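Every protein chain of the complex appears in place save one, which is left out.
For chain A:
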Amino acid sequence: MTEAILVLEDGRTFRGEAYGTVGTTVGEAVFATGMTGYQETLTDPSYAGQIVTMTAPHVGNTGVNGEDDESRRMWVAGFVVRDPARRPANWRATGSLDDELRAQGVVGISGIDTRALTRHLRERGAMRAGISSETTDADALLARVRAAEGMVGADLAPQVSTPEPYVVPAVGDKRFTIAALDLGIKTATPRHLAELGVETHVLPSTATAADLLEHGPDGVFLSNGPGDPAAADYAVAAVRGVLDAGRPLFGICFGNQILGRALGLGTYKLRFGHRGLNQPVLDRVSGTVRVTSHNHGFAVDAPLDRATGTPYGRVEVSHVGLNDDVVEGLRLLDAPAFSVQFHPESAAGPHDAAPLFGRFVDLMESVRDGGPAVSPATTVEHSSGERA
């Protein structure tokens, strides 16, 4: 077995064994608490630039298959697991995870106390880290880690976005056409929309408002993605153009942050972020709690107790994370736009929030039929589910 080390920027070092590709990597160390879905996690573009620690000890049990990738490749900067599977065991498996990590050049480490690492990150925050299976010299690796760029100010969407536009057709009759700004989109998103009769035109992250609106779409979608939303002014500008045009708009994750910034709200970095499949989110309109899939290190800064005035009318916080009261969704009261910080497309994760795609479709339908050009449902103030 080959030795490997993991060094955090504050100097804490873990020693384990090489996993995946033998090499050296640096990135932002984060932890993900999902107990399933490592294949989706590894191929989720939102994890670009991050060294992902899986808190679930056994990883790789079901191997990899040709169906569950969320994008064209793995994006994580590094992968940390405690007990890698020695063989895949699943009827859909086409290969082992270890082989796939090697094939895709992902450097990993195994056999370390991932819980100790997680507790460290929880207390001190996500931070830069490096993994190496080429050297066991922690000091040398630490120097490289400290020389690396941090996540704040990182503009990563262009690195993961599609270079060329492409179209995901509707399943069955096409009812709507939308333009999706690919900031790191997962394949599950257009798939969900397609099942509702939506044809999705996926455009690169650098697409302008004019590009997005070019073919007169029924709506515009802002995808999830990696990096600091404060570094993606191009996307903010594009969203403002869409809002000016009054087109129905729906954003997820990074898209939520971009919408927030387009409305003039701030964004900030969470200490260690939300990365898991078990996060309770209150839908303040319906009063129900959904168990949702999360993957975000940044969040929107908006008051929970009242609507906020913006150049596009009032916006309110439609969803709140119940663990820590983080803003998990925005809804414009005077314009047809809404967004959520979590992942209704799941993959990995529970499907509780999937009806939000239906809400987007309803919004497009309402606008097309000349109905009120505002986000669906009543306002938080009128709902029965408001929390004190």
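Operating definition for what follows: a contact is a pair of C-beta atoms (placed from the backbone, for glycine too) under 8 Å apart; a residue touches a chain by one contact, two chains touch by 3 or more; residues count from 1.
As a convention for this text, contacts and distances are computed from a predicted model.
Chosen from "Autoinducer 2 import system permease protein LsrD", "Carbamoyl phosphate synthase large chain", "MoxR family ATPase" or "Protocatechuate 3,4-dioxygenase", the protein name that UniProt gives for the omitted chain reads "Carbamoyl phosphate synthase large chain".
For the chain left out of this panel, the touching residue among A:22, A:56 or A:245 is A:56. Of the options A:276, A:297 or A:336, the residue whose C-beta touches the omitted chain is A:276. Contact between chain A and the unshown chain involves residues 14, 31, 33-37, 39-40, 55-58, 61-62, 65, 67-68, 82-83, 85-87, 89-92, 112-116, 118-119, 122, 272, 276-280, 282, 287-289, 291, 322-324, 346-351, 385.
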